[in-house]
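Of the protein chains in this complex, one is absent; all others appear in place.
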Amino acid sequence: MSRLHLRRIAAPALAVSLSMGVAVLGLTAASATAAGSPGVTNTSITIGATVPLTGIASTGYNEVAKAANAVFKYVNSKGGINHRKINYILKDDCYNTPGFGCTGTPNTTTQTQALLAVPVFATVGSLGTPTQESVRNLLKSHGVPQLFVNSGSEAWNNPSHYPMLFGWQQSYIVESKILGTYMNKHLKGKKLCFLGQNDDFGGGGLQGLKDVHANPALVQKYSVTSLVLGGAAYFTPFIKAEQTASCKVVFLDTIPGATAAALGNAAALSFHPQWVISSVGSDPITLHKESSAVNDVGAITFAELPASTDTNPWNAWDRKVLLADPADFPGFTATTPMDGNMAYGIGWGVSFVEALRAEGKNVTRAGFVATLLKTTFQTPALTPLKYSKSNHEGLLGGYVDTVTSQTATTAVAGKTVYVTTPTTSSKVVVTHKVSTSVPAWLQPG
Amino acid sequence: MTPVFAVIDFRRAHPVLVRALLTLLFTCLALFLTYFFDPLTNYNLATGAAMAIVILGLSFLTGASGQVSLGNGAFMGIGAYAAAIWAVHHTTTPLVGTLALATLVGAAVGFLIGLPATRLRGPYLAGMTIAFALAFEPLVSIFSSWTNGDAPIQTPLLTPPGWLASLVHAPTSSLTTTNMWLADISIVVTGVAFFFMANLFRSRTGRAMRLVRENEVAAELAGVSLPRARVVAFMVSAAFAGLGGGLTTLVQGSVQSSTFNLGLSITILSLLVIGGIGTLSGALLGGLIFAYSQNWITWIEGKTGISSTSNLGGNLKGIIFGLALILVMLLAPLGIAGSIRFVILRQFKKHPLTRPSQSSTPQ
Partner (left out) sequence: MDAFLTSRAVSDLLAGLVSGVVIGLVALSLVLIWRSTHILNFAQGAMAMFAAYVGMTQLSHRLDLGAFTLQLNYWWCLVIAILAGLAIGGVTERVLVRPLYGKPEINPIVVMVGFLATLEALAGAIWGTTTLSVPTPFSFVDWQLHGQPLALSPNDVFRIVATFVVAVLIAVLFRFTNIGLQLRASAVAPEVSRLLGVRVGRMLTLGWILASGVGAVAAVIQATSFSTGLTPSIMEAPFAIAFIAAAVGGLESPTGALVAGIAFGIMQQFVSDYLNSNYVLLIALGVLILVLMIRPQGLFSKRVVRRV
């Protein structure tokens, strides 16, 4: 063979061989599954989630799944559920915004494929509306349950098209219907203005307000990418417009970073309306992490879980569980304030283990979904958690509370609990708080 | 020796045919291997192959005509959205049609951006492509009635045909069959793209491009229209990026504008550099590094005990990637494939029997 021939062949041949070698190196061993459900063996059950561990959405939100993981570890330390230990795999998807800050982090679809390849029994507690919307069809096409999606979008309540898809928290519409009802009663006659995110979140929030006839005089929408690009100054025109319009009550459907920008600008402009803030962005501890200069003390907000300072049967248990998991919560002590993200993660973590226990020895995907529809849950939430064939939403209410300090909130209105559904015509109903105790089998000792 | 000379003569006389046969050979080999791979490897292969196409386009722009562009992430996004919007509204169009549309849209936008780019040099061109890369997300928001704004568009999932499932012996899952199909489609499309580029690179257009890169005055004297060459270079690289973007979208089943930011353009350039500028194998390698780097990071974390949820664990990939880029550029600027190729070529040049003859055509 001549040199020319060899040379012309050698390079591409080497390249392809190199590439194939690289591909082989990437081979992951197919795991042995028990005859039965993927991800389930006699001694373990493997579940997973895609969450923003790094990047712009990570402040605060990266604690949620870790709190659930603390619950799973606690349950494992007591022998697991029906002798199965829970193996929870977390994959970072950087909220699907790869960039400098998350160099090369795979997107949600890729991380979900990685979870499917393990295989996981189900995804439990993946976070984000756009992120989870982008993998709905993928999970459905392979029959993988998508459980307890961390988002208040209506997208998870679609039982006819997505029978294995479940939310957990109340939807944005439910939250603002309740807050709107409260405002109609207690802030009557005061001019209302709305500032919300330009997607499902703000859209749902505005819809809820309109459903209960708490119509804002001024509606403004912000974009998250513009906030990242323009910083606090991006919000100045919004707040200035509210000041010029003499808004007395301002409703914020904002993520914590946007809440901080709004509150900071208002402080700079000496503008002090009554703030009403969605639970998504009102947690005072998270806000304090965003900026020590602003706080939302005095703001009215919503909670589906009791405040951490409440005397509540669950709070003490929550603290024990978090203390027992220093890997996920380094530096957590008996006096560290628990923030809303931790309580939230524990809430659906507990829901998962209860459903798993209720299903019994034989665990299958279809069986688990059926169990979810039948189970009466005992969770820290203020309202009952009940799924049905027509409701995959999750919680349907909570109470209105007010932020009393940089670390705490307190219920207003005598701890009145409100319940409603996302449909426009359904009324907001006052009901009693569900007071559940920690189930005996979860108690320490 | 006569049969060998016959082969060489054949190769000299019918270069396109030989390249086609080689492409066919390697594509079939790759398709054969997907049968054995597990679902995650196949999925990674699919996305890596699509990325390789994008990198190849940039390789042509940079390697052939010497221009640095940081806008190929945006071109990829344009192709991705073109494919997504079309696929959602026209579910009966065959895959080939949707991908062709993505390529054409990419080429059209490449033409638009290439026009002002012809007058810019060096840092000013880079600045313009950066502005273009940044403008992509807002552009998608502005046309939100078509693009769903910041929210993702879900495209119909690619489902494997019935005969594939019967090829794959039981026991298997829908995931195995589907991902094998995804990988197969990507490999075929990548093969076609690489074949096209191989011919383009060695064609008159390709040679003219490289002459422009090496010596603009000589190129002009030789009758090459410089602005035209630059616009064509942009169009080709944008077309390839659009094709890669469209393929990625259809493989993943969704598209979201936040993916196609400046960071993606920088990642593409970086993978090109690590793989090797100006070589086909370099682009392929870059695509595979894109797909498998996460696996390698997980392996490293397993060996060193770093938790993937700790500060260090979450940022390990960025640190390694950044350092790799710096080291490759300082120590081996030809990239991995380029350096290997250089070594091979040098070996042949050294040996007296293989020293280049007077009649050999320049590479």
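Per-chain residue numbering starts at 1, and chain names A and B are given in the order in which the chains are listed.
Keep this in mind: a residue touches a chain if its C-beta (ideal position, glycine included) is under 8 Å from a C-beta of that chain, and two chains touch if they have at least 3 such contacts.
This structure is a prediction, so every number in the text was calculated from the model and none was measured.
If the hidden chain were put back, which of A:A245, A:A268, A:A316 or A:A366 would touch it?
Missing-chain contact among the listed residues: A:A268.
Of the residues B:G206, B:G314 or B:G338, I need the one that contacts the missing chain.
Residue touching the chain left out of view: B:G314.
Which of these touches the unseen chain: A:A67, A:A260, A:M342 or A:L396?
A:A260
Check the options A:S291, A:T336 or A:T431 and report the residue that touches the missing chain.
Going through A:S291, A:T336 or A:T431 one by one, A:S291 is the residue touching the chain not shown.
On chain A, where is the contact patch with the chain that was removed from view?
Considering the whole complex, chain A reaches the absent chain at 54-56, 58-60, 62, 99-101, 103, 223, 226, 228-237, 240, 243-244, 257, 260-261, 263-265, 267-271, 288-294.
Can you name the residues of chain B that touch the chain not displayed here?
Within chain B, the residues touching the omitted chain are 62, 66, 68, 116, 118-124, 126-128, 130-132, 134-135, 138-139, 141-142, 216, 226-227, 262, 266, 269-270, 273, 277, 311-312, 314-319, 321-326, 329-330, 333.
By definition in this document, only the chains that are shown with their structure count from here on.
So the centre of each chain is just the mean of its C-alpha atoms; given that, what is the distance between chain A and chain B in Å?
Taking the mean C-alpha position of each chain, the two centres sit 36 Å apart.
Would you mind writing out the residues of chain B in touch with chain A in their complex?
Against chain A, the touching part of chain B is residues 4-5, 7-8, 11, 22, 26, 29-30, 33, 37-41, 43-45, 47, 137-138, 141, 149-152, 154, 157, 159, 173-175, 178-179, 252-254, 256, 258-259, 261-264, 266-267, 279-282, 284-285, 288-296, 307-309, 314-315, 317-318, 321-322, 336-337, 340-341, 344-345, 348, 351, 353-354, 360.
Give the list of chain A residues in touch with chain B in this complex.
1-12, 14-16, 18-20, 22-23, 25-30, 38, 53-54, 62, 66, 90, 92, 96-107, 109-110, 113-114, 116-117, 119, 129-130, 133-138, 141-143, 198-200, 223-225, 327-328
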